[in-house]
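Every protein chain of the complex appears in place save one, which is left out.
After this line comes chain A, so read on.
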Amino acid sequence: MKPNVMKRHLKDSWKSLRRNGWMSVAAVSAVTVTLLLVGIFMALLMNVSRISTQVENDVRVRVYVDRGTKKSQEAKLEKQIKALPNVKTVKYRSAKTELDTIVGSYGSQWKMFSGDKNPLNNVFLVDTKNPKATIKVAKQAQKLKHVSEASYGGSTAKKLFKTVDTIQRWGVGFTILLLFVAVFLISNTIRITILSRADEIGVMRLVGATNSYIRWPFLLEGAWTGLLGSLIPMLVVDIGYSLVYANAGLTTAANGYSLFPTMPFLFWLDVALAAIGIIIGALGSVVSMRRFLKI
């Protein structure tokens, strides 16, 4: 297509959007409401998914070394643990360090267990490549020599994995459902504006306009509708999320978990909202007008 023809289509589509008055306002409003829902749920679900992954990643295997195991035997054991499938990192913590952590967390009365009275074992903290491999790694580590116990949080971890799975599965399902609703609502509204202009399309055909020439201004008008409809949702989500991040962000950080930082998260969320608006708007227009383009 010649550049001046494209320029003409852009100008005409914008002009038509303005001249359609309330019909355009109705279409833009429908997009606004839908994208507002999509934006809020996307921000919510992405953060829920992020935190649940962080929680899941916190689950690690603790391999307790038999008391009295020599340093050389511990080194050999460390190598054996590292060689297990799905093991990402292995960190050694002596019984003394373990006790120091307890003293730090629960108070100085635990100091009475210092020195030879320390009942704790030396521990290998094992992170796995995949959180769900912790159960398997723990079972394999349990069988190694000089291991007194290998734990992974037992049923609590299993329950956590199940919960995280459910959250993520429902999250994906819900997002897809919401997008379907968005497609339906937006394309339906645009369809109504196009139905009201069936005569106009008929005239265009009769003066010798090709189908693609007729289609372009409608496609662009749909895209403008989508873009304009995404502006308020972007603003609301940006302000809303920034406020939530400023307040809840600190609380979650104190627990070792974090929300997506506002930048670049909000930038990409805005891009996604604009893109969804533009694509659905443009496609909605083209699909709705197809029936009027028969020769």
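Just so it is clear, a contact is a pair of C-beta atoms (placed from the backbone, for glycine too) under 8 Å apart; a residue touches a chain by one contact, two chains touch by 3 or more; residues count from 1.
Please note the rule applied: contacts and distances are computed from a predicted model.
Visitor: Leaving aside the chains on screen, match the unshown one to its UniProt name from "ABC transporter permease", "Cell division ATP-binding protein FtsE", "Biotin-dependent carboxyltransferase family protein" or "Glutamyl-tRNA(Gln) amidotransferase subunit A".
Guide: Going by its UniProt entry, the chain not pictured is "Cell division ATP-binding protein FtsE".
Visitor: Of the residues A:99, A:182 or A:204, which one touches the chain left out of the display?
Guide: In the full complex, the listed residue that touches the missing chain is A:204.
Visitor: Residue-wise, where is chain A in contact with the chain that is not depicted?
Guide: On the chain A side, contact with the omitted chain comes from 2, 4-5, 8, 16, 19-20, 199-200, 202-211, 213, 295.
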